[in-house]
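For reference, the structure I am asking about is given below.
What follows is an incomplete set of chains from the complex, kept in their original frame.
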Amino acid sequence: MAPRSQGYKLKIEVWLKEGLVDAEGKTLEEALVDLGFPIESAKAGRVYEIILNVESREEAGEEAERMCDKLLANPVKDRCVVDIIE
Amino acid sequence: MVRVAVLRVPGTNCDRETARAIEEAGAEAFVLHVGQLERGEEDLMNYHGLVIPGGFSYGDRIRAGAVLAARLGSKLDEQIEEFAASNRPILGICNGFQVLVELGLLPGFEGCRAALAPNESAHFECRWVWLKKTGSCDLAIGPPLQAMPIAHSEGRLVFSSPSCLEKAGSAGLIVYRYAKPDGSSADGEYPYNPNGSQGDVAALCNPSRMIMGIMPHPERAIYNWQTPLRLRPPAGLGIFRALISAAERSL
Amino acid sequence: MSRRLTRPADVGEIDLLGAGMEELTGIASAFGLSLKEAEVVKGYFVGLGRNPTDVELHAISQLWSEHCRHKTFRGIVMDEDGKGIVDDILSSYIARATEKIGAPWVVSFLEDDAGVVRFVDGYGVAVKVETHNHPSAIDPFGGAATGIGGVIRDVLAVWADPIALVDVLCFGPPDIHQEIGEFLHPRRIARGVVDGIGYYGNNVGIPTVAGAVCFDEGYVGNVVVYAGCLGLLPLDRYARNPRSGDALVLIGNRTGRDGMGGASFASSSLSGKVEELRPAVQIPDPIEEEKLLRFVSKVRDEGLASAITDLGGGGLAVAAAEIAGRASSGCFLDLDAVHVREEMKPWEILVSESQERMLLAAPSGNLDRVMDLAEEEELEASRIGSLTGTGIFEASHEEATVMGISVEFLLHPPKSVKVARRRRVREFDLGMPEPTSVEGALLELLSSPNVSSRESLIRTYDFEVRGNTAVKPLEEPFGGPNDAAVIKPLDERREGIVISVGLKPRYSRISPYWMAASSIEESLRNNVAVGGRRMAILDNFVWGSPEDPDNMWSLVEAARACHDLAMAFGTPFISGKDSLYNESPLGPVLPTLLITAVGLIPDVEKSVTVSLKNKGDSIYVLGTTRKELGGSEYYALRGAGWGHVPKVKPDESKAVMDCLTAAIDDGIVMAAHDVSDGGLGVALAEMVLSSGLGMEVSLRSVPGDLVKRDDYLLFSESNGRFIVEVEMGSEGRFEEIADEKGCTYARMGRVRGDRLQVEGYDGRTIIDLGHEELRDAWRREQW
């Protein structure tokens, strides 16, 4: 599927909020240190690449916020970072 | 006779034993695919109680419970609202608890939200734990200390603010907390508290006392033979009995 | 068929008729055939008077792969002088034992996708164990996960509802330092494999209840992943009557370009060049599988289908040929009707190994209902063809016939001939200086990777889902090692299914025959320890290349032992599988035979577990302890590769097992544990650390013919032994039973205090350890 002409490509990252133990990040940190990497810290999150059929950049941004709210993140623990790529 | 609906979607996988537990407790259980409700082949209001069972709805993709909650929220929100408003009990077990939290039905009081975050151990964990009753709910009867198995990777309850934990505690809405075998507080200590849950919360009730979410699996602690010798007698049936008594009121 | 095939643009023709020796060799290697096979294929097409399409050659390549047709096990084995050793290992050793035993409760063996035995009235238990070694080597997570997915579908393919999973894993030592070549480090493989199994099993909602983990240098280049599944089926719904005219329906995942050529990949050696292997990667989707299993059980309960099979190695080509073969007829497939994920060539559609798909044959009158059920479960389904009476496997694309080959031909590759080189087994035991402290040796053994706790792995599996696990792999609350799992699958019945495994690959360095024999005995012993009886077994061979005469010899030896021991114990083989060509630049895999045993227990509440129960009870040892330390954990710890490997004395073992079963039925056995890796010492320690109690025992009475050495007594791995806790006051009754069964036994001591205290042969206390010391050693994180 090729994006339609009016398609916007978004990248949305979802991270655990500061202050919550990032268990996966911590495990990763330990594993990397074990392997001998000079790690200071590591955090883990999810990333989504979404192509949206909307008319404008603003609309894309708004839809992204709504997607975070409705599905991608739970605001109690998650933080969304939206990036409109093209 | 009391009729209890047990919901499922792809990946829900504790529906059979949950239905069995409901029948053991003395009601009729009906496993319904959410699609049947969406297509109008079934009506939630024909049932007196609702259970969202454990499992991995949609493979816990995105976040445990999120996709099922989105599906329920977008297509069945009115039915579920009506069901709850008619004061019929709703029980969420494990993945079902996650769904109730995602739907915002729990904790269910002003100004507070919750989430079930990944376990502090960062992996799935299956083990028997001790639960201490520290609150009250129409969906919980049983001994003050009992054993049940957990099996999840996202069971660490976090509230939107520390005051919410206090509020829930003082209102008696924290029905069960993880504990040590002697009944003393787990105090966050692994493996008694298996996931790092704030306040050792294992089960939560809403203020109307008719909606409960519980991470451990009561349906796996119904029979003697299911329960390891040292952790007997099994007490899971109490939760289903309570659910049925609560449901009886709308008969 | 004589008609020339019309050929759409995306179907190639291969010039076989005009191929000389050189071209034929090229074609053979391109399609993974031997030259002899390529000649047979050429002969077939000469007979048809036309060249094959690429669709046809790819189908033959898959159907004739080692993985699908068991060519070595079905072939001829000769010695180096050309004298025949055995023709058809599978029939001569494995199937023959089952036939001779003639157990009336075996419903189906060695013919369907899974073996089936009777459970209780009207119900059968289906069992299948598979390997997924190559895929797990290149993608540990996905490879292991799809291994689980595949074996679940084998059980669905006999109309059973999956009820339990088993995983047995062999890795390189966790403490090797460097990465070797392009091979992943054993720890990384182990982590990926375990995550993959947990991911799939937990998501699909089937408890993972039994298994084993083994570490050895022999697995550094060749990881071994066994995945097993048990299912329950109502026997009167076991539909196996496909007929000409029935529709063929493909259900589940869309077909895509993943896992292309997996079946032939499974039978080639690993190059260590990861980039070349991408097409072999398969992506697991347990949620799709969960839908499939709901669907299959509904179709079964409504009696809508006449046959079903899974799509595994070789994809649609193999599945359709096998269903057609069962109907002794032909089939027609419209390749354009297959629901695909991307644009694909016809041959790719035919051999793709996309996961989570099943093929169903159903009378066309039932088709609408079948489609409705698929929709209810939110599954995609397509009618892709039908069974025909022609005996021909036909396939069409763009209205043109692109394949037309006899099903018989597809299912019967020419017999292979392999050579075995005999090796004399020479056993000797140079002895071993006595350790300064046997207590220290015991703690070291408890911490060794092959003995230490598997708790951290097992707890990442849901062993409770479905609420039917009566004996868990771990003994709560301390996580002790139960010998077998018990599942209670029917609400209205008290009977349970007992699942255990036996795995002794390290013995194969000394004797492949006794390795196999010990594996069988261990699987039975584990089963009996919790209360199992009336057992059936499965064999899963993992070997190096059969082109190597040494490998061939050890394979034949192990198969011979399978026959002999199955006969001796009266335990029929109901299923199994071989995975050959497990080779890497580091050499062949350690010859590994997994035996899975499935038994019954009449009442799950009478199941016995490993933990000590009551102060004052007596501790007995059953069986004879011999100086058999070859291949033992103790010798390995001390760097010794020699020694007498444990033998099996079936009459002695049977007496011991019968005694334990009778005592369990009598209700006087409070705990039991099989004696295996690490010998008596480890078995005693495990019983103590599983409980809050201790024991006081003496080695002086232990029956055996050992030189008086505490370390030998404690760490010998002789087969046929148990430690049993007998209820206080029932010792007389127990000894009566033991005498009656002709069982060798001795009372070693009793349950007392909260420590493990062992008195040596000369009366001194040689071990005195508390729970914390034992648990700390046993739980030391190794991997």
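Remarks
All chains are identified by letter, namely A, B and C, in their written order; residue positions are counted from 1 within each chain.
By definition in this document, contacts are C-beta pairs under 8 Å (C-beta built on N, C-alpha and C of every residue); 3 or more make two chains touch, one makes a residue touch a chain.
Being a predicted model, the structure only gives us computed values, none of them experimental.
Per chain type, the number of copies found in the complete complex of this structure file is summed up as A x2, B x1, C x1.
Keep in mind that, in the parts below, only the chains that are shown with their structure count from here on.
With chains as nodes and touching pairs as edges, the resulting graph is an open line. If you average the CA atoms of subunit B and of subunit C, the two centres end up 37 Å from each other.
Centre-to-centre separation between subunit A and subunit C, using Cα means, comes to 41 Å.
Centroids built from CA atoms put subunit B at 29 Å from subunit A.
Shared interface positions of subunit A, defined as residues touching 2 or more other chains, are absent.
For subunit B, no residue reaches two or more other chains under the stated contact definition. Of all residues in subunit A, those touching subunit B in their complex are 16, 20-21, 23-24, 26-27, 46, 70-78. Interface of subunit B with subunit C (complex): residues 10-11, 13-14, 16-17, 20-21, 33, 35, 54-56, 58-60, 123-128, 149, 151, 181, 217, 219-220, 222, 224-226, 228-231.
Those residues of subunit C whose C-beta lies close enough to touch subunit B in the complex are 198, 202-205, 285-288, 290-291, 376-378, 458-470, 472, 475-477, 488, 491, 604-605, 607, 609, 611, 613.
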